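Removed: one protein chain of the complex. Kept in place: all other protein chains.
Chain IDs A, B and C follow the sequence of writing; residue 1 opens each chain.
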Amino acid sequence: MIIHLKKETGLEKANQIATENQAFLIEEENKFVLISSSSQKTLDSKYNDFVLEKFVFPNDMQLSSKEYMSKTREIQWGNVKIGGDTNNTVMIAGPCSIESEEQIQESSALLKELNLTMLRAGCFKPRTSPYSFQGLGLDGLKLLAKMRKEHGLAIITEVRDATHIQEVIEYSDIIQIGAKAMYDQGILRACAKTQKPVMIKRGFGSTLQETVQCAEFVLSGGNPNVAICERGIRTYETKTRFTLDLCGVAYLKEYTNLPIILDPSHAMGHAYGIADLTRACTAMGVDGLIIEVHPDPTVAKSDASQQLTHQQFKDLLTSVHPVAKAVGRVIV
Amino acid sequence: MIIHLKKETGLEKANQIATENQAFLIEEENKFVLISSSSQKTLDSKYNDFVLEKFVFPNDMQLSSKEYMSKTREIQWGNVKIGGDTNNTVMIAGPCSIESEEQIQESSALLKELNLTMLRAGCFKPRTSPYSFQGLGLDGLKLLAKMRKEHGLAIITEVRDATHIQEVIEYSDIIQIGAKAMYDQGILRACAKTQKPVMIKRGFGSTLQETVQCAEFVLSGGNPNVAICERGIRTYETKTRFTLDLCGVAYLKEYTNLPIILDPSHAMGHAYGIADLTRACTAMGVDGLIIEVHPDPTVAKSDASQQLTHQQFKDLLTSVHPVAKAVGRVIV
Amino acid sequence: MIIHLKKETGLEKANQIATENQAFLIEEENKFVLISSSSQKTLDSKYNDFVLEKFVFPNDMQLSSKEYMSKTREIQWGNVKIGGDTNNTVMIAGPCSIESEEQIQESSALLKELNLTMLRAGCFKPRTSPYSFQGLGLDGLKLLAKMRKEHGLAIITEVRDATHIQEVIEYSDIIQIGAKAMYDQGILRACAKTQKPVMIKRGFGSTLQETVQCAEFVLSGGNPNVAICERGIRTYETKTRFTLDLCGVAYLKEYTNLPIILDPSHAMGHAYGIADLTRACTAMGVDGLIIEVHPDPTVAKSDASQQLTHQQFKDLLTSVHPVAKAVGRVIV
Partner (left out) sequence: MIIHLKKETGLEKANQIATENQAFLIEEENKFVLISSSSQKTLDSKYNDFVLEKFVFPNDMQLSSKEYMSKTREIQWGNVKIGGDTNNTVMIAGPCSIESEEQIQESSALLKELNLTMLRAGCFKPRTSPYSFQGLGLDGLKLLAKMRKEHGLAIITEVRDATHIQEVIEYSDIIQIGAKAMYDQGILRACAKTQKPVMIKRGFGSTLQETVQCAEFVLSGGNPNVAICERGIRTYETKTRFTLDLCGVAYLKEYTNLPIILDPSHAMGHAYGIADLTRACTAMGVDGLIIEVHPDPTVAKSDASQQLTHQQFKDLLTSVHPVAKAVGRVIV
C-alpha cells in the first residue's frame, strides 16, 4: 500500500505513522510517501485527516508499477535523459572489462567519434572461477573517472558485492548492479541512500517480479532513479549463452514505470548474432542498449567471444538508426 | 556426410551405394544426393569415379546447414516466394481455430482488405485437455479450402498427429507441424513424400539442434521445402506464456539454410505485447510472421487472451512496414 | 465435472445427456460415468432423478484426481499387480532397443535369473536424427512376443507415433507412450479404446498438469489402466542428461490416483549415478522402476552411456531390496 500524506503532517508524525505500519517513508517536496506491504489494504481511520491519496496493489510491485505512475519514470543518465516524454534510446558501449589505460582510451575515442556519451567497462568482475581475471578494481575505477574528465563521457560500471559499493557510488555516474548480485541487499540498501541512477540487471535465474521487487528495495529507500536491464535468462538451450527475454520486456513495459535497457551481448554470447538482436531490441522501443565492444576482442581478458570489433560496432550503429526512427525513437 | 554422385551412376547403382552405406538417396536433375550419418566421414574408394563432391559435418545438421547451402533456401509459399534472393517477410494471419464459416469469412475479408495472401486457422487442435474444444477437423479443412477457392488465399493449417496427415496434405497449401508434434515421425515421414511446403514449429521443450534435425527427416526423404517456426520455449518465467527465443533465431540464421517464421502470439500469450514483439521479430530480418487475429477474441474457443482484434491487427501491420523497410525487407 | 448416473438411466438416455453436455460417457457395471469440462459445475436439474453423485473440480484433472478416487488405482501389469492395496514396486528392466534375438535372449535370461517379470525394449525408436538407428520395428515386436512365450515375461514397449499403435497394442502387455509422443492424440485415443495398461511418460518439456491431462484422454475414453512415468525434465543443467523431478512425484502422489513409475536411466544419462538414484526413487515409495540394462553397453545402438551391465544391475537390485523394505514396499 502506498499512502500520500499531506506535507503539514510533519516529519515527526509521518515517521510515527510509518513505524506503526512497518512502512518506508520518503519525504518529497509536497508530500510524504508511505509504503508498506501490499498485503496491507487500509490505514487506521484516525489518520484520515493526514491522507492525500491511497493506492493498493495486488503484489509488492508498488512504486514501480504503472498503476502508481502511468508514465515511464524520467531519469537523467549522465548527459542524456531517458524515459518520461523523451523518445531517447541511449546506446551504452565499451569493453567487458577495463584492462589498461591504452585500451580504455581507444574505447573512449570510439564513443567520441560516434557521438555517444556513455561508457561501460567492468572493474570488479563477478567471475565464476577464482582462477580467472578478476578485474582492475579501484585502479579501474580511477581510469574510468579519468575518461570522464578527459572526454566528458558518463561512466557506468558494475558493483560485484557490498564490499566496494561506496567506491562504485563515488566513481561512477550510473551504478550497475550485476545479474549475480541482483538480490544483494547490502548493495540495494546502499543504492537507496544515494540519488545516483542505478541499473539493476535481472538475474539469469530470476523472475520478472523478483527483479522489479529488487528495484522496490532502492525506490522505497528513497532513490527514484532506477532502471532495469534484461540480459538474458538461463534456459535449456545451450547453442547461445543465454536467452534474451523480450516477452518479459513486453511485460515490464506494460506493468512497470521503470526504464528498460537491453543487453544483447551477454544474452547471445557470440559476436555473430548481436547486430540482428540489437535491431530487434531497438524495435521493442526500449530506453537503452548496452553493447560490448573491444579494440581487439581476440585478446580480451573476459567475454572474448561476444565483444564486437570497433568496425562491427560502427556498422551496427549505422543500421540501428533507421530502426529506431521506424518506431519513433532516437539513439543518443 | 553428403555425397553428390554423377547422374551417369544410374539409379540402380546409386541405390546400391545408398543401401550399403545406410544412406538416404535423393534423385535431382543433374545428380544423385546421398546422405548418411555425420559420423561417417568417407565413402569406399571403389566408388571414387562416381563422386562429384563430398561434404562432411560435425553433427547431423547436414542438408539444412549453411555449410552445405550458403543461402536461405527459396520456397514458394502459395502466391509468394520466401528465402533465396527475395527480401520477403510473409505475414500470415488468422484465428487460432476455425470455428464457423461466418468467422473464417470475416478473417478472409480482413486479409483481402490488407492485401495479405496467407490464412492460418487450426482444424485439429492439440489441446492439452480432452475436455476442451478439439477443433472442427475435416469440416474445418473443407471450409479453408473454400476460402482458397473464393478468395485466392493460401492456407496453412496444423497437423496434430499422424492419423489425419493425408487430409492436411491434401487440403492445405503449407503443412504446419505443431510444436507438440515436432518429433512425430509418422508426420515427418509423410511430409517427406510430398513436395508441399512444410513449416515445423519448434517444440517448447526442444533444442535448436533437435528442431533442425526434424527438418532433416523431411529433407532427407526428398522434400526440400522446409521452414522452421520459433514460437517460444518454456522457461521458469510465468508472467508470459512462453519465452520467444530470438537468440536462437540468430543461431538458426547463422548456421542453417532454413527460412524462419516467427510466432509472437503463442510466445506472449497476451494481446498487449504482440505489437512490440512483432516489430522486434521483423527487425530480426526473418522470412515470415504468423499472428493470431479473431473477429471477436472475447468469444474465441481457444487462445482467447492472445488473439488480436481486427483493428489491433491493422494498426500492428501499419507499424510493421517501416520497420521492415529499415532492415531492407518487404512485408508480403 | 463427473456425474455418476444410475444404471436404470439406460444407455440411450445416458448417451443423450452426454451429448447435450459435450461429455464423455463410460459404462460401468453399476453406473454410467459422465465426464465434462471442469468449467461445467452443474447439470440441468431435469436430470436430477438419474444422478447418483456429482463431483466438481478446480481443473481438468478429474478422473485421475485423489478427490475422485482416494487410493492409487490398482492395475494388473502382466503377472503382477501395482497400486491399490499392494505395496508392490515393479522392477522393469531390459535394453534401450532390441537389437537382435541373441541380445534379447540374454536380457530375458537375466530377468528370469533375478525373478523379475517385466521386460522393456524399444522397437520404434523416437530418435532425434534421421541418420541414427531407428529400431527393428515390427520384427522387434515379434521377437518380444517370442520372449513372452518362451519365458513368461510381460512386455512393455514404446509407441513412437500413431502409424504403428495397433501393432504395439497387439504385441505388448503394457503400452508405453514415449516422452516425445505424450501429447499424441492419435495414440492416446487409440489407447482409450483398449483395456491394456498404458504407461505415459511425461514429456521433458511438459508440466505435471499436462501429463495428467494426457492420462485423462485415455481414462475419459474408457480405459482405466493408466500409469505415469517420470523420466526427467529438461533444465539448464547440462552435466546430466535430464533432471529427475522427485518434487513432481511428491505432487502426483498427493493429488492423483495414478500409479507412478520412475525412470532414473533416462534422467541421469550416465551409468554412474543410476544406483544411487534408483535407491532414492525406491525410497519415494513409487509403484515401479524402469532401468536400462544391456549385455554389453559399449556396443549398444542407442543410449550406450546410460545402460548398466548385467553385473551392475544385479548389484543395484541387491541394494534396492533393503531400501524398499525400509519404506514398507516389496520389489516384484
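Convention: contacts are C-beta pairs under 8 Å (C-beta built on N, C-alpha and C of every residue); 3 or more make two chains touch, one makes a residue touch a chain.
Note that the structure is a prediction, hence the values are computed from the model and not measured.
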| item | value |
| --- | --- |
| Omitted-chain contact residue, chosen from C:41, C:54 or C:325 | C:325 |
| Touch criterion as defined above, residue of A:99, A:158, A:173 or A:216 at the omitted chain | A:216 |
| Hidden partner chain, touching residue among C:168, C:182 or C:277 | C:277 |
| Absent-chain contact - pick from A:128, A:298 or A:311 | A:128 |
| Footprint left on chain B by the chain that the document does not show | 234-236, 238 |
| Residues belonging to chain A that touch the chain removed from view | 24, 35-38, 60, 62, 126, 128-132, 160-163, 180-181, 183-187, 203-206, 209-210, 213-214, 216-217, 220-221, 233-234 |
| Touch residues of chain C, complete complex, unshown partner | 205, 207-209, 232-233, 235-251, 253-254, 267-268, 272-274, 276-277, 279-285, 319, 322-323, 325-327 |
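One rule holds in what follows: only the chains that are shown with their structure count from here on.
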| item | value |
| --- | --- |
| Whole-Å separation of chain centres (CA-atom averages), chain B against chain C | 32 |
| For chain A paired with chain B, centre-to-centre distance based on mean C-alpha positions, whole Å | 38 |
| Multi-chain contact sites of chain B, meaning residues that touch two or more partners | 205, 209, 233 |
